[in-house]
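For this depiction, one protein chain was excluded, whereas all remaining protein chains were kept in their positions.
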């Protein structure tokens, strides 16, 4: 009993295959066109961007050089002394690291609250009025398009030096970026609960509160956490407005070629990124109910 | 003897836009065309926003000629880049440098640095020659420890920010760059409607800081280097337009220079480097 | 007219209260938890304000200053530099495009390698994630410097630096998308005798592709906006001009450049939402 | 008394519901039957005002429902409780909160937004759950329940609205036979106990015959049958469904006679 299927005679198969192939061919043509366009874009961009792979491969051996040069020499027998020499400024750097994280935290928090409030107004499935929706969308777009640099500069002039302009600039950018992502999440929700709430007489606000927020909260949190990590790194470029943070010291070390400082600070930042990644991964998995999924 | 042409089919000329420069591409392109013609090799202009990139590029031999700020050139020498300064910018009055000045508000009572004890001081950023290194060096010479003498020492982030900080009262005094009565950061801010020149008063002016040099790789063939120098110093005769385009008539022709002239700046950098580990 | 009024007698109330005490009287548990989370978030914020030495007194007077600044920006005007800016725009787009694409191509396999449901081995998972963390943790300026030593100044170095940065971020995002996949189709493929590679190819790939595509498009947009790395290593993208014009206080040019970026992003946004829709396709359910 | 006059709804060119006239008395259990696409859901959704009519009028106890707006509309929706095929619960909220959502129209906004329900509302929600034997599940997440339990939660939510009318849109289509019985019994109980009108879309003729006092048959947006279940002959069913009557009836009660009969394609095979 080897066969579980009675094969149709070829005459009968042929038209079925033909029909299938015709349908697939249309789709494939579509795909080919897309790939064709992408290929053309690549060629154009490579020309514009002066891409020379041969140069890259000819000198690829220089890739690790920088890392070699910043690696300090540690001797086993004087390890303690060498380490404390390497991390001579640890207290200060740790304080800067905390500053950086706080700047990122405040920026993320304020931005996320703003994005949270605006994203519902920007969602096509919740707001019928195209005017409100477009206004919200354009505003979010504006917030994330104008570079942080510009905002930071304006705020420095307005609010004076210190971390405030940095935090505000980060917050505005975060609001724009998160607002867009949040709105996309909201547009992908299951509308059945929304209908359920509406049908029982809930107002717009309560519908959002009960039928939408519970559905999106975990996604929002995971986007927010991701943004936090990005902002921790971004907060470093806020240094130029006097916002301080570890990034400023790192850039100074790079520019003044204090090699051992570069590696010391770099390791601190990498450690911070790893810790944040580990923590956010845990939180995300808990939110996704990853453990429960079997 | 021109076998270097095979080895250098293209020369890269790197520029870091100075603090007060705009339209760098437009202004330097004629110079590239001129050099290409004079050297018979294509000279490509690259503008980098960070001199660390230029220094690394020169160390790797990817950048053949570069213009530097004085401090960053000194830094390049200190990190072992094999480069030689060969030309220096000259001001209209024939001097070859600029100054770091200390501004206070015109209506404030401060007359000298001593009056500023316990007040807030704005520096520019830790990398700025006129906005940080020279001031610290000078204060040190006066026997003052900035972090003890002043109430607070703040990095403003840019020369403009430093001026604004004084205007707003965040700082009582700020260091800034200053060429002469005609050209300084404050003058430029006045032209843009951001500050009034007469609102401020200078209470200290530093020694001359040597102007920016042009430097090339030491390992290049000597006849190539000679050709480059020739091209630079004969530009006034061969292509005055190209030169004027760069400085808009605010500078005299380049003059020869060598690394010797920057020893003092290297000293300055070393002084600042030493400060760092003592500071905390 | 009758409505289904639910009148509860005292006895009935008492019975319910006795049977479900934790429900009739407000449940403290979740409320306390929510309250605690909010308190912690707010407390951290307060600590942040204190740690950073915030000065709120300026907030009010600053707004007026801000308005003055905005007037300096009006109207947007490129001066004589429009052609230059257009060229910069093209360069920015080219760099962002290749950088994002290059990063995504490398990130693609990592997305699977770093996903727990593809490589269940904890050590492998841990190692791959930490590699991505490290690459993300190394400052962009450093990547830029490294590529300058390899390929010299120019847009190519910018592309490589952007590709590296995008690789690490997209790798993380991809892996999270893969972890959030629906397990059922994968099981369907395995149950027919498909190999693990085939399970990934047929069970996972079609599911993640739309998600990856939308993240890719978002990164393209974001890379086009942030051309800091590009400026550092000597490609004259829009960001470089912007920084320059800010430095020389040409506010009208600044606002013109911002306007250009706004339009660029709006166009990218429009095209990418079209593309995303085409990739996701119209699925009729129910 | 629910009165529907000349009710029509167009989607583009298509009339999903055309010129429906119905008068439904207090306390009736009315089944709406018909093929897929006949317009059953659209009819019910218009009564709750989830969809607006293109023309026509709905009135309830003399009040014009079609003209309502804002607060009054929300009050009406609370009165006309809707039960959906897919339950339309919020899966991530607990069962009690889902039921409490039935009270939203009567609760001040600040209370709702902060979830500080009054003790009264809680007691009502809990007693609604208790009536369907699922009060012990009150603290669980709604999506952790089985289909039948979820639908009972949805009915409890409807009950918490203290409705004057229940609109049930194929409430048992996603349920297995056992849960079907539980849910239909629950609806019947509400109908009899409170004397509340129930308007219920059903796919299954057998069920409609079992539970309803009156059947309304729809085809292509029109009402083509309106009468007691007994009046629904095989012939009418045939017209309604345009199919062999046997096909619309539910599962066969016995095993297909001979296996081979079950394979009409057998001839085409090998």
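Lettered A, B, C and D in written order, each chain numbered from 1.
Heads up, the rule we're going with is that a residue touches a chain if its C-beta (ideal position, glycine included) is under 8 Å from a C-beta of that chain, and two chains touch if they have at least 3 such contacts.
Bear in mind that the values here come from a model prediction, so they are computed numbers and not experimental data.
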item	value
Listed residues C:35, C:79, C:109 or C:206, member touching the removed chain	C:206
Selected from A:23, A:94, A:117 or A:132 as touching the chain missing from the view	A:23
Option from C:45, C:66, C:84 or C:190 whose C-beta touches the chain left out	C:190
Interface with the undisplayed chain - residues on subunit C	5-9, 12, 15, 184-185, 187-195, 197-198, 201-203, 206-207, 209-210, 281, 283-285
For subunit A, residues in touch with the removed chain	1-8, 10, 12-13, 16-17, 19-20, 22-24
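Keep this in mind: only the chains that are shown with their structure count from here on.
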item	value
Approximate Å spacing (C-alpha centroids) for the pair subunit A, subunit C	3
Mean-CA-position distance for subunit C and subunit B (Å)	38
Between subunit A and subunit D, centroid-to-centroid distance (C-alpha), Å	44
Contacts with 2+ other chains: residues of subunit D	79
Subunit B residues counted as touching two or more neighbouring chains	50, 52, 56, 60, 158
